[in-house]
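See structure below.
One protein chain omitted, others in place.
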Amino acid sequence: MTPAPKTYVRPMNRWWMRHPAYRRYLLREGTSVMVAAYALFLLAGMVCLVLGETAFNLWRGFLQSPVSVIFHLAALAAFAFHAWTWFKVMPLTTPPIRFRGQPVPDRMIFRAALWAWGIASVALLVLAMRFL
Amino acid sequence: MSQTRTIMIECLRYDPEQDQAPHYRTYEVPFTDEMSVLEGLQYIKDHLDGSLTFRWSCRMAICGSCGCMVNHQPILSCQSFLRDYYPARIRVEPLEHFPIVKDLVIDQSDFLGKLESVTPYLVPAQPLTPEDGPNLQTPRQIEDYLGYAQCINCLLCYAACPQYGLNHEFTGPAALALLARYNADSRDAGQKTRMAVVNAEEGVWGCTLVGLCSEVCPKHVDPARAINRNKINSTQDYFLRFLMPFGRGS
Amino acid sequence: MRTRSHEPIVWSLFGAGGVFAALLGTMLVLIIGILVPMGLGFGPEAMHYDSLRGLFGHPLPALGLAVVISLFLFHGAHRIYHTLHDLGIPASKKMMLACYGSAAAGSGVALLLAGMLVVF
């Protein structure tokens, strides 16, 4: 047999430095840390709610603190960036959609998703103002 | 004649017979407005250093030979122009995520094996011969797969895919797009065979939708779409077999 | 022979969590963390113990909250698991167990709490 040529394999270390798209990708994936953290925060609220009024008021009181505001502003940014990127790639994951025989362009799907985002947000706000 | 300027081209050099690791070498290349990066490399090979090694052939963006990284962006060197980088110097490197054979030449055998693994040909429902005449296929049916059939196997998408770089088991963008091309063809009945590739550990589930593959594709094949649509198909396939244990054979 | 990936299970949960987080997450954070504490559009009585006990005493809101928490957790676990791999910490059974296991545990707790809120 002809010997296989000696090849050089480049390492992957710090690969995300190589392209801005990689850093955007990691940022997008990074939002999941905030999503999980927020879930834990809500879970803590639930625990307090079960434990009784004293415990819950501690959690409720924490909401007023600067730490909470910073945490929430960060979470807000993370969720918003998550939503934007999620909707942006959504057309890639949905089965082909046609309208009157013509394939629906990606930007229409994206726009529709933004609308859905807006509507869901308003609905949630209305419900919250009614029930909280 | 447009005026001649000079650009610095920094090339990764690796000679498997001499070097333990790659190094860079810079060349001063005179260029005119219509000169491509490929022509810049050809100038180096013809006039400055005949040992600079790179693949090229059609010089019109259809054969898929001349892919390389310019300033960390995977491109076809024949349709990227030096004027667009000037006055900055450019750094030309072989496609990322592939072993380097020599200079800008990478080992593409892993990709070729993956291409072969996706049953990349029509599997007709019944055997046909030319005497049966051509199949009917409407322009609308062609549209379903024609986009995926534009792939020139240039491997820019693999160079853009960190998941392939991190795990070479991953079947990768172009091969999975080709799989989707045949599955979407109205003349094909081979979906079941290909579903095993889709469903596998190294199939569509190796993708985390970085999405750069579709951005760098010079032929707008959109492998990210092909792969991620098949995630839905694979999920359906995964759960449906519990619902219909007898209906789906295999 | 190729082995079938079990990814569809966690990917479905990740996807559902992603959709919930995208559609509701921003407003949820905005209401709980900004609007209510600052009293913007909400009275000082909003989100007080009694009203929340009342609200989550009903099975539907209680279950809804638990599901949202659970899906958020799975969404996070899935992406964190893959991102750790991206950052050079190789994917392993142990890592998988840690990520998805915590999400499952958190989900269990959330469901349990929801049940307690409804029953007690």
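Order of writing sets the chain letters: A, B and C. Residues in each chain are counted from 1.
Rule of thumb we're sticking to: a residue touches a chain if its C-beta (ideal position, glycine included) is under 8 Å from a C-beta of that chain, and two chains touch if they have at least 3 such contacts.
As a working rule, contacts and distances are computed from a predicted model.
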Protein name (UniProt record) of the chain left out of view, among "succinate dehydrogenase", "Formylmethanofuran--tetrahydromethanopterin formyltransferase", "Pyruvate synthase" or "Dihydroxyacetone kinase": "succinate dehydrogenase"
Candidate in contact with the missing chain, chosen from B:141, B:167 or B:191: B:141
Candidate in contact with the missing chain, chosen from B:58, B:88, B:189 or B:240: B:58
Residues belonging to chain B that touch the chain removed from view: 1-2, 15-18, 32, 34, 45-47, 49-51, 53-65, 79, 101-103, 105, 107-108, 112, 115-116, 120-122, 124, 128-130, 132-139, 141-142, 145-146, 149-153, 178, 182, 185, 187-188
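Going forward, only the chains that are shown with their structure count from here on.
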Pair joined by more contacting C-beta pairs (B-C or A-B): A-B
Rounded Å distance between chain A and chain C, as computed from the means of their C-alpha atoms: 12
Interchain centroid distance [CA atoms averaged], chain B/chain C, Å: 38
Between chain B and chain A, distance of the C-alpha-averaged centres to the nearest whole Å: 30
Per-residue overlap in chain A, given as positions that touch at least 2 other chains: 12, 16, 29
Residues of chain C engaged with two or more neighbouring chains: 82, 86
Touching residues on chain C, where the partner in the complex is chain A: 17-19, 21-34, 36-37, 41-42, 46-49, 51-53, 55-56, 61, 65-66, 68-70, 72-73, 75-80, 82-83, 86, 88, 103, 106, 109-110, 113-114, 116-117, 120
Touching residues on chain A, where the partner in the complex is chain B: 5-10, 12, 15-16, 18-19, 21-22, 25, 29, 89, 91-96, 101, 103
Touching residues on chain C, where the partner in the complex is chain B: 2-9, 11-12, 82, 85-86
